[in-house]
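Please read the structure below before turning to the comments.
Here the complex is missing a single protein chain, while all its other protein chains stay put.
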Amino acid sequence: MPADMRTYLAHVELPNPILTAAGCAGTGRELAPFADVTRLGALTTPTITMSPRAGRPTPRMAETPSGLLNAVGLQGPGIEAFLSRELPWLAERGVRTVVSIGGGSVAEFSALARKLTGAPGVTALEVNLSCPNVEDRGRVFARDPSAAGEVVSAVRTGARYDLPVIAKLAPDVADVVAIAKACVDGGAEALSMINNPVGMAIDVDRMRPALAAGTGGLSGPAIRPLAVKAVWQVHAALPGTPVIGMGGVTSGRDALELVLAGACAVAVGTVLFHDPYAGHRVLRELEELLQERGFDRLADAVGLAHRPSHRTDREESSL
Amino acid sequence: MPADMRTYLAHVELPNPILTAAGCAGTGRELAPFADVTRLGALTTPTITMSPRAGRPTPRMAETPSGLLNAVGLQGPGIEAFLSRELPWLAERGVRTVVSIGGGSVAEFSALARKLTGAPGVTALEVNLSCPNVEDRGRVFARDPSAAGEVVSAVRTGARYDLPVIAKLAPDVADVVAIAKACVDGGAEALSMINNPVGMAIDVDRMRPALAAGTGGLSGPAIRPLAVKAVWQVHAALPGTPVIGMGGVTSGRDALELVLAGACAVAVGTVLFHDPYAGHRVLRELEELLQERGFDRLADAVGLAHRPSHRTDREESSL
Amino acid sequence: MAGSPVQVTGTVLTMRRVDAYHAMTVVAPGIADRFRPGHFVTVAVGGPRTSTLTRRAFAVHDVKPDYGGTVELVFTVRGAGTAWLADRRARDPLDLIGPLGRPFPLPRDPASCLLVGSEYGAAGLFALADALQQRNCRVDFVLGAASSDRVFGALRARRMAETATLTTRDGSLGVRGSVVDVLPGVIADTHADVVYAAGPMATLGGVTAVCADLDIPVQVSVEELMACGIGVCMTCTVPVIGDDGVTRMTRACVDGPVFRGERVRFGDLGTIPFDAHGAPGGDRAR
Partner (left out) sequence: MAGSPVQVTGTVLTMRRVDAYHAMTVVAPGIADRFRPGHFVTVAVGGPRTSTLTRRAFAVHDVKPDYGGTVELVFTVRGAGTAWLADRRARDPLDLIGPLGRPFPLPRDPASCLLVGSEYGAAGLFALADALQQRNCRVDFVLGAASSDRVFGALRARRMAETATLTTRDGSLGVRGSVVDVLPGVIADTHADVVYAAGPMATLGGVTAVCADLDIPVQVSVEELMACGIGVCMTCTVPVIGDDGVTRMTRACVDGPVFRGERVRFGDLGTIPFDAHGAPGGDRAR
């Protein structure tokens, strides 16, 4: 019997745990020719900002071993155009939509939350904490527990009570658990991780940074071990908080890795650039793996790798 | 004409900039059947501790995309056995040797520095700051500027004045430049980066962490973008401090990437597991690349990617 | 469904060397059906467990109805992905997505069309030439490259077009110089009504400047690094002036690669023009 794949982000039920990651599925329209986006657990939008943003100059991408560096710089139309032109397309089709929001100050985050409250078709808000805080010399919110907590609490206050708030964490911090706790204390009902760690590549022919912006965000399978570690540590510290795991997922096995580490939902990002159908494929593969392992429900696999280990394990496996 | 490959770690001249990374070249003896270790810029030892250490239980390794997780746990014979059995073999052959040291407290680091002072054949000391501080609930020194600075200054004080002290930094910190500065203030004459960021993999068949230790250090090409970024940022902030770059170097092009970002020496680590001759190959390839680009001296390429950029660059390259 | 892209596992039919280029024909029915001149495809490279994640984009040189539909790509080896592609052999599977992008718009009425291709940019112009000739347009070619072995399709161009002017930077074939240098003369000689151009960005900028001077419409097929090719990643943007006069960072993969030349701000490539929609001002998230 196939496993029950339903999962919950706070009180919101999703029919399955596979989401798209912010900034990797466009506005939904672009994926539609390849895959039925309504069948995803949810689609996450690119991070939406108050004003339109032109983003960073090109080159915006560089390929690295099993990874991709990007410096798009949150190019986007701004909240008004999002509400008038992009969200309605998703809402009309019934695409469950997590709206990612980003701002340069606590006030801006809170304003975005208010604007999105009540907008039809919004399943949850995801707070992109990897935004530079203009009031703190551009230090990103995700690197500072108190700034992160403050932003989350402003969003929580600004958004309607029944709209779940998800805080999205970056891995390049000294202690991801401290940030996670600050976000939960600030009112986050769920956490998503990981955003891209900052990386860089040099073009050895031009002898210049490969990206116009210099540094960029690293994504893809290269960072999966960082994602598994972050999910593991946060689930260990906050077992009751739903975690959306992401970072280098390309297959059902990769998704299961994050689930066993503690994620109750898994987002696909960079893999969509290679295989626009990846969300559905990963879902099917994950279902099969759970069934093979005798699970009745996805929920039973969440965090299972944390169970106490027995010495005999090792010997069984080598038989 | 081939470029002059000499480089300096503080006042110590190395004939070429290619080192082996700590823990990746054994005691030197193991590589000897494959490659002449005396021809390396220098060989770095595994991190040496006061007492013998049995390390972590197995499994100690897991392969990840373009990466390797390891949890060896600094297995080693301890300083006395190192001085009596391992260092002499290197010293007799004239292998330039950077001795990596690790301890659980400032006092231990300082004692190691004293023991190594005057030992024949030691070219420099590398302070492995990715060691848990037993006096601070196991928080690693590398994550805390003041702890890092304190350790470095204890080593600097313990070691003879003419023995360069290199501080080895980890990338999974919120601000690597702050740590770098604290180390230089503490007396480090050079910096090496990056040590392994912490990562994790789950064995989806056993449904357990792949490593017995749970988490491990991630190495290999997957982390190169993190290494380039760290070298770039530290060189920008501390242009006068020699940096040994490492993290995923497999070829001369990779080495050149780190050199252009600001490294005056480059260490090969994980690639040695795949190709024990890699140090010499990378050196030859780097020499060729520098020559092709018309460099007379390696030193002229160090940090060159930082030069101010001109708009015309882009157009030339696309012609 | 013309234009709507599909993902298919094609099969390599033939691999040929053509001077400095590799020409690869792939059986890929769904793509051939939907193709219009100017479309491109993306190819997954490296095989299972490769470390090269991103697809590579190639103009479609030709489609044929054989075996249900084949597409031909022409490429030079540049880095890891094209090196892998060059190693493919007949019968190897190849994962393709296409057809992608906005194709070349065709003139409604017969016109004199000058097709300007630099380096591998030439590859994408032959299917366009066929379509134009079917509409009774006059077709002329200017093809150029650094050296003679990199001038693609000279023979075919000579055979099919009214005139074909060749240029090489080293003078090893045709006129020494670039396609831009000969352009004013060729436009005059051929009485071109419209110019179509493909090639490196600097060349396209030059072609556009000449056309603007002479007040001739020009369609250019631009190139920018692409991570997805399907419009979801926003890495391939180019500053393009919209119908409303506003410059926007516009995706080359879905809103292009073909643009009206004078709409592309060639002088501002690699920057965010200060007057672009959403250019840095108040708000600066990462």
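Letters are used for the chains, namely A, B and C, taken in the order the chains are written, and counting of residues starts over at 1 for each.
Basically, a residue touches a chain if its C-beta (ideal position, glycine included) is under 8 Å from a C-beta of that chain, and two chains touch if they have at least 3 such contacts.
All figures in this text were calculated on a predicted structure; none of them were measured in a lab.
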item: Chain not shown, its touching partners among those shown; value: A, B, C
item: Omitted-chain contact residue, chosen from B:Pro59, B:Gly199 or B:Gly303; value: B:Pro59
item: Which of C:Arg17, C:Arg49, C:Arg91 or C:Arg108 contacts the chain that the document leaves out; value: C:Arg49
item: Given B:Ala42, B:Cys131 or B:Ala182, the one touching the chain that is not displayed; value: B:Cys131
item: Sites on chain B contacted by the missing partner chain, in the whole complex; value: 23-26, 30-31, 33-34, 46-47, 49-63, 65-68, 70, 72-78, 102-104, 108, 128, 130-132, 134, 138, 140, 212, 220-221, 270, 272-277
item: Missing-chain contacts mapped onto chain C; value: 46-52, 80, 83-84
item: Absent chain, residues of chain A that touch it; value: 65-66, 221, 311, 313-315, 318-319
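The working rule: only the chains that are shown with their structure count from here on.
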item: Chain with minimal offset from the mean of all protein Cα atoms; value: A
item: Inter-chain centre distance, chain A versus chain B - centres from mean C-alpha coordinates, in Å; value: 32
item: Whole-Å gap between the CA centroids of chain A and chain C; value: 35
item: Chain centre separation in whole Å, for chain C relative to chain B (CA means); value: 45
item: Chain A, residues touching no fewer than two other chains; value: 65-67, 220-221
item: Where chain C touches two or more other chains at once, by residue number; value: 51, 269-271
